[in-house]
Structure formats: C-alpha cells, structure tokens
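So the structure is just underneath, and the comments pick up after that.
This part shows chain A:
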Amino acid sequence: MGIAAIKRVGTQWLLVATLLAVVRPAYAIPAFARKYGLPCSACHEGWPMLNNFGQTFKDNGYQLGNDRDAPIYQQPAYWPVMFRTTPNWHRESNDRVAVDKVPGQASSGLVETTISPSGFDLSGLDIITAGTLYNNISFFVQPFIGASGGTSIAQTWVRLDNLFGSRWLNVKMGKFELDEMISQERILTLSSTGAAYYNYFFTPPGDSNIFRGIGIPQLGVEVSGHSDNDYTRYSVSVLSSNDGQTGLPAGNSYDVYTNFAQAFEIPRLGLQRVGVYGYFGQSATFFQTTGGQPIPGTGMGNRGFYRAGAYGQWYLGKFDFQTFYMHGYDNVFLGNAVPANQQSQLPAGAAGPTWNGGFVEAHYTYNPRLIGIGRYELIRMSREANPSIRGSAGNLDTWTIGYRWYPIMSPRAGLAWVQEYSRIVNAGTAPISGKDDISNSFLMGLDFDF
Partner candidate 1 sequence: MRSRISFAMIFVFLLLGQSSLGQESHVGTLVGNAKKGKALYQRYCIFCHGADGDGRGDSAPYLDPKPRDFTKATFKCRSTPSGSLPLDSDLYDTITRGVHASGMPSWKPLTRQERVDLVAYIKGFSPRFQEEKPAAAVVIPAEPPTSPESVKRGAELFQSMNCWLCHGKEGRGNGPSASSLTDSKGNPITPFDLSSGTRFKCGDSDQGLFRDLTTGLDGTPMPSFSDALKPDQIWDVVHYIHTLRASNKSQRSQAQAEPKAE
Partner candidate 2 sequence: MQPKYILGVIATALVLWLATYVPAGAAGPADAGAAGSLKGTAKIEGATLKPSRIDMSSDPNCAQAHSTPATTEDVVIGANNGLANVIIYVADGLGDRTFEPPTQPAVIEQKGCQYKPHVLALQTNQKLDVVNSDATTHNIHPLPNNNREWNRTQPHGMPIEESFAREEIVIPVKCNIHPWMRGYIAVFKHPYFAVTDKDGNFDLKDLPPGTYTIKAWQEKFGTLSQKVTVGTGESKTLEFVFKAGS
C-alpha cells in the first residue's frame, strides 16, 4: 500500500492529533523508590498505575508516615528528580482519509484512502520533581516537553498535608490533575489511539466549550482527605474556568469538581473500590472585543455544563478491573457554538447535547513484572446539539490490548518492554463518504523511567 501525501486533515486525524498533544506520557517516580528503598511494585500495580499502598502514599503528601519522611532527614544532596520517555516503533493505520486523487494536484479531487505511516519514534519526555518541601508540605513540578520539542507546564502545585494533624484536611493549590482514582496520567497504554481515556477528553462535534475534559490538569484549589488506609476518600476542587491554561485567557467564572470513593475488602478476593465524581462548571460563550478581536479574560455569557458519573476498581485475585461511567452535558449555547447574547442564532430544535460513555479495563498481573491489559471504551451521544447533526456524530468505540513486561524494576530505575494494539471506530466521520472511520495503532517499545 503506497503512502500518499496528506493534503487535508480529516476530523479523525484532528482528534488523534489533539489527543497526542494533550495526552501526557504517564509517570512513576523512582525518586521516591530511591528515597525509601522500596521497589516500584510496592506502590504500583505495574508502574505507572498505582495500587492502594501507593495511592495512600500519594494522598499522605508523598510521606510514608514512619518518621523518616521530611527532607530534613535526608542528606541535602538528595534531590527528587525523575524522567520518563518511551522510544518506540509504531504503525498507524487510518482508513478513509481524504487525499488528492493525483498526489500533488489539488484539482484532481479528493478520494478516501487508507494511509499507514510507521517507523521509530519518541513519545516526548517527562521530567518530574516531586516530594516534600518540609514535613507535611508536598509539591510537584512537571514541565512537559513534547516529542517535537515544544514545552509547557503540565503540573505545578504545592499541598499542605495533614492540616491540624488530620488526614482529613489537605489543601492543594496550583495546576494539578483532577483527583481521579483511574488516572489519565497513570494510564498503562501508550499507543496513539490507546493512550487516552476518550471519555476524559470528549467534546461533542461542533461544541465551543473551552473545557476539554477531566483528563486535563486544571488550575485551582483542592481540599481533600482520606482515612488512614485510604479506604475512604473525598476531594472538592474549585477551579478557574480556563481549562488549565495560564494567563487568564477565558472568563472569571469557577468550576467545581468533586470525587468521593469508598473501598472495602471482600475476603479471598481483595480490595474493591467504588466512587462517584462530578465536574460542574461554566464556560464563556463570548468575549468583550476590541476591533472585533476577543479580549482574553473577559469571558461572558457563561453557560453551564457537567461531566459526572461513577467508577469502580475491582480486584479478583490476579485480575483487576476498572469500570467507568460518565454522563456529560453541555448547555445548548455551548453545544451549538452560539454566543449567549445571540439567541436567535440557535438553529431550530437546538438543545444541550448529552452523552453517555464508559470503559472497562482489565489487567492480568501474572506477577508484578508482567501485566496484560485489555480495554474497551465507548461513547454514545444521547442527544445532539441540533437536529441537523446526525444522531451518531461523535460516537466512538475503541479496543486496546497489550502487555507490559518489566525486566528491571529496582528502587533505582525501571524499564518496561511494551507491546500494544489499539483500534478506534469513529462513527460516521469519514470526510467524504460519511461512513465510520477506523484507525489502528500498533506500538512496541521500551518505556524507561529513572
């Protein structure tokens, strides 16, 4: 199959490109392992995914609680820095891409064809420094360096832990990933179509909501707490409606995110956890302008949206499952990309789009160094923003299967060999025929972490 030059980028590629841009390679932190002498497997089911011990450590403000935590107990030369990157070989295959019939001749007209680039590649570089500034003050700084060299701040926050001596009161401030038990930042899969929980980034087609999803780190304040074995957890965050972008680009409104989880033991099976979450916010639909250009920070016409649902983490011997459900809603003005002060622009029969989505992810941990992964995820629009939008626009199904083998998992560093295959079907987004658009991704590579 010949590889043709891409003249026009279809919706499906836009989605993929967006995901690649927003999805950070996930992380595990050998700096912590080095500090305590514990192996990666003590905190991670299989890094980067956390087990309950690691989650408790994180919730305690990166402290083990054995009186040896504060940096004052470490020699001053100790500095917690780690980095992670994944050199890999991958092959992407996307059917129904619109290409010029004759390469190079825009006038020859567009046809749909399958394109399949492949080769050696890099996933970008994660550098993280995190730990304790002092007893019960933790921090996290993560600059993000993209594969092509662009940089940004992925996360930067400070957390005051165990206020008034209580685990139930911790206050975090900065730019941080939302408190999710099933974390996008610690996803076990890496391929371009498999490296994201699509539910965490979904916006219906044609929607103008600045908010891209609960998988994006946000700016704000989080109050959280947990029981001493982390079986009961809560968090409430107040976030600026900037979708995590610095410089106050949007409006002056605030969103609220909350998460509540409860874990319990089932004898012989293991730890089970259920939780509910909700992100309730407002986004601006228009701005003050000067000479027609919007002025950042003056967002007006706020209209509401939410993403809410439930999730579970189930351990059954060597298997563990993660189940997730989301119900999403955007206000009719957001859904139709119409400013709130121009109601007449709304098409007839316009409504706030709603959708349901979820995924099931299964792991088989043969031993802490060999984990098999399988996931199925779907999104179904239940109400489109207006009748002219096809009923299935935005629907998607993805399947991912892979395994990770960790030949090296010492307190010093980690190395994993990864193979993964993932497939996504976007309903009806093929640019010309309007049929389903299918992308496959196969990846294999070395994921290392120091």
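The candidates were selected such that all candidates are chains of the complex that A comes from, given by their letters.
As a convention for this text, contacts are C-beta pairs under 8 Å (C-beta built on N, C-alpha and C of every residue); 3 or more make two chains touch, one makes a residue touch a chain; residues count from 1.
Everything numeric here is computed off the predicted structure, so don't read it as measured data.
Asks: Judged by that same contact rule, which candidate in 1 or 2 sits against chain A in the complex?
Replies: 1
Asks: Would you tell me which residues of chain A are touching candidate 1 in their complex?
Replies: 36-39, 41-42, 52-53, 55-56, 64-68, 165, 228-230, 265, 267-268, 270-271, 367-368, 410-411
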